[in-house]
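Missing here: one protein chain of the complex. Every other protein chain is in place.
Per-chain numbering from 1; labels A, B and C assigned in written order.
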Amino acid sequence: MNDEELDPTRTTTTTSQRVRFCETDLMGIVHHASYLVYFEVGRVEWLRQRGVTYADWASRGIHLPVVDAQIRYKTPSRFDDLLTIETTLSQLRAVSLQFTYRVRRDDTLIAEGATRLACVDGQHKLFRIDAAMREVLLSAPKL
Amino acid sequence: MNDEELDPTRTTTTTSQRVRFCETDLMGIVHHASYLVYFEVGRVEWLRQRGVTYADWASRGIHLPVVDAQIRYKTPSRFDDLLTIETTLSQLRAVSLQFTYRVRRDDTLIAEGATRLACVDGQHKLFRIDAAMREVLLSAPKL
Amino acid sequence: MNDEELDPTRTTTTTSQRVRFCETDLMGIVHHASYLVYFEVGRVEWLRQRGVTYADWASRGIHLPVVDAQIRYKTPSRFDDLLTIETTLSQLRAVSLQFTYRVRRDDTLIAEGATRLACVDGQHKLFRIDAAMREVLLSAPKL
Partner (left out) sequence: MNDEELDPTRTTTTTSQRVRFCETDLMGIVHHASYLVYFEVGRVEWLRQRGVTYADWASRGIHLPVVDAQIRYKTPSRFDDLLTIETTLSQLRAVSLQFTYRVRRDDTLIAEGATRLACVDGQHKLFRIDAAMREVLLSAPKL
C-alpha cells in the first residue's frame, strides 16, 4: 500500500464542536489537551461516515489505539467558539494508519496535528489491516 | 446493618491533591466537575488503606458504581492549591454504601458532598454486600 | 419572586450531545463526572436560546457559579450514545437560580439532577438579579 493512492477528496470529513466552558483554563483559553479530544471526535465522525462504528469493530476484536500524536497550536480559541474539525486519512500502512487534523474557527487556523493509530487485537497485539477493512477505510463518505 | 454502628474514628481517611492547571476554568477557579474527581481519588485511597484494590474486587465481579451524588461548593479553590480530602464511610447498607467528603485548603472548607455507590456484579445486577466485604469495609485503616 | 410563576413550557430547552470516547471509563460506561459537563452544556444552550452569551454577561460583571449540585444516575450510557439533555429553569430567586436536568437516550432516563447558581460580581460578591436579567431569564426561547 502506497500513501500516494489516497485521494484527499475521499479521505476528508468535516465536523464541528462548540467549545465547552470546562474545556477552558485560567488563561481564559481552551486548554491544550482538549485538542486531542477534538481530534478524537473528528476521527469517530470520520469512521461513522464510512459506516464503521467502534462497537462493531471492537466486537470483531479490532482496536485502534493512538501510538503517536503531534499538535501545533496556532491561535487560542475560547469558550463557546464553534470549531470546525477537518479530519483526513493521510496514511494507510500494513498495521497502522495516520490521520491529520485541522481545527478552524471560520477561516482562522486554531490548531493542526496528526495521530498514528496501530491496529491491534484484544490482547494488544499488532494486527494486519485486511482487505475488508482497507475497502471501508478507502470508501467515499456517506452522508 | 444499622448506620449507627459506624465508628467515625475508623471510617475516615484523609488524602491530599494539588489542583492541576487543567482543572481550572476561565473564571480562574477550579471547575465544579473536578470535585467529583477529587471525591473519587479520596474513595480510592480510603479503600486502599483497608486493603481493597479495584483490580482485586473487579476480578471477583464486584463493582461499585456511583448512583447518587451531591456537592455543595463553599469557597472557590485555585490552581496549585494543596487540597485535603477527608473521606468517610457514612452508611453501609445491604446493597449500597455511602461516602461523605470534605475538601479543605488548610482550615477553609472548599466543598463537601456525598456519593452513594451500589454494589453490582459484572452484569450490573445489584449484589448483596457479604460478610467478608463488610469486614473489610469496617476495618481500621492500615498505614 | 415566587417559583410558581415559572411556566415550564417556556423554561425548558433541549439539546443533544454524543458521548465521546474519552468520557467513558474502564467499566465501559460514561464516567459519572461527565454528567455535570452535560448539564453545563445544556445550561449554556438554554441561555443562548434566551439571547444570553457568557461573554456579554461577564463583560457586565455578571457571573453564575454553581454552588450546589445533585445527580441521580439511573441507567449507564456508553460511548457514541446520542444523549438528549432537557434543561429547565426551576427556580428564580433574589440572588440565585436553579436549573434541573434530565438526560435521556431516546425514552430511557440516563440521569437527572439539579444545580443552583449564585449570581455574583467579579469579586465573587452576591448580586441581586435585576429586572432586566429577570426578563431575559423568563423570556420564551428563540429558535
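Just so it is clear, a residue touches a chain if its C-beta (ideal position, glycine included) is under 8 Å from a C-beta of that chain, and two chains touch if they have at least 3 such contacts.
None of the values given here were measured: they were computed from a predicted structure.
Residue-level contact of subunit A with the missing chain is found at 27, 29, 32-34, 36-37, 40, 63, 65-73, 76, 124.
Contacts to the hidden chain, counted on subunit C, fall at residues 21-22, 24-26, 28-29, 31, 33, 78-79.
The chain not shown here touches subunit B at positions 20-22, 37, 40-41, 44, 53-55, 79-80.
The rule is short, and it goes like this: only the chains that are shown with their structure count from here on.
Comparing mean CA positions across the assembly, the chain most remote from subunit B is A. Just count the C-beta contacts per chain pair and the biggest one is B-C. Comparing each chain's Cα centroid with the centroid of every protein Cα atom identifies chain C as the most central.
For the pair subunit A and subunit C, the fraction of shared interface numbers is greater than half, so the two copies use mostly the same residues to meet. Between subunit B and subunit C, the centres computed from C-alpha atoms are 25 Å apart. In subunit C, 37, 40 are the positions where the chain touches two or more neighbouring chains simultaneously.
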